[in-house]
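Right, I'll just put the structure down here and ask away after.
All protein chains of the complex are present and in place, except for one that has been dropped.
== chain A ==
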Amino acid sequence: MFLKLAWLNIWRNGRRTMITVASVFFAVLLAITFRSVTDGVYENMIHNVVSYSSGYLQIHKKGYWDEQSIDNSFEADEELSKNLLDNPKVTGLMPRLETFALSSFADKTKGVMVLGIDPTSEKKVNQLNEKVVEGIYFESNSAEQILIGSGLAEQLNAKVNDTLVLIGQGYHASSAAGKFNIVGILKLGSPELNSNVIYMPLKTSQYLHGAENRLTSLSIMLGKTSDLESSKEAIESVIDTEAYEVMTWKQMMPEMDQFIEADSSGHYIVIGILYIIISFGLFGTLLMMTFERNREFGILIAIGMKKHLLAYVILLESIMISLMGCLMGVLGGTLIVHLLTEYPVQFSGSLREVYEDYGFEPIIYFSGNIRIFIYQTLIVLVLASLLSLYPGFKVLRLRPVDAINS
């Protein structure tokens, strides 16, 4: 009965209600599209960055992160890899042996990071092969070959087919030295990586370091950015946490996480302002809807309707108006996000070049994360309830005589 009454009441002034519904609709639509773009851009950025660096999650020997030495490596374990891949959220694994070495070519010497990688996995996960701008990609997991960043190539003045000398420290203080043929030059998005990294097939690197079948890290790729914490927990539950540590990219790259957090706080302000604007509209409508019915409320109280029931009807009216706008907004937002995911917006001009330089696709990504939609709906519902508090409170204090005489 109260539902019906509230529903009929909101259509007493259909135009006003439609305007209010429309304002909620546009706000929700804007908020969803905005959140979807910003989240989409972040998700894409995170995905790009982690696929070349840490992966979403990494498994190390316990203590490796605090002391990143080859002595803190662990034995690769087929069983473990299989277990991890059984998790549907996990889309790929990248076993790595990461060490430091001195590289020299002719009269130039430079400290470098040596990444022993599985050529097949990296090709699958981050298309490392496509970053080769000169020469070729690895031919096998045990080839005596290296790929170097283009920045490093410039600094060493080395070219494809040149031979580089690497001197480093192997497992348990053994020495690790060797000569390697540069088969390709990579252009990597991160300048930092580009001028410091040497890639080497995993087997070759393990042999070089006297670390047969050992890894410093096992990087894990996920299908969705948002599955991070739940996947971490899932993985921790299947491995021996006494022997291994599981870390998220947020733990390994706190600067990037902080950057995103700081950047998104600006977005919250934008959305906040949006909602403050519609709150005023909704509040105004609610006030008008209640004050113009003052006398009617008085009569209803006189004939025996309790005040809290009246306040409840007002709450229902507020929720109905905002929910209508909100649902329309969610529907419209879903449509927009869906369309723009199917037919992505491409950057052009200089922005496109900047993106491509960093190895990103020049596309605006949209996040279809369901949480965006749920949050917006919840925010609107909470707002609607809060805004009906004041008129509700007014009704609770209404004296029927005054109302009837008004």
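Going forward, a residue touches a chain if its C-beta (ideal position, glycine included) is under 8 Å from a C-beta of that chain, and two chains touch if they have at least 3 such contacts; residues count from 1.
Criterion: contacts and distances are computed from a predicted model.
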item	value
Name under which UniProt lists the unshown chain, selected from "ComF operon protein 1", "ABC transporter ATP-binding protein", "Sulfite reductase" or "Phospholipid/cholesterol/gamma-HCH transport system permease protein"	"ABC transporter ATP-binding protein"
Residue in contact with the excluded chain [from A:266, A:304 or A:349]	A:304
Contacting the left-out chain in the complete assembly, out of A:295, A:352 or A:394	A:295
On chain A, residues whose C-beta touches the chain left out of the figure	1, 5, 8-9, 11-12, 295-296, 299-307, 399-401, 404
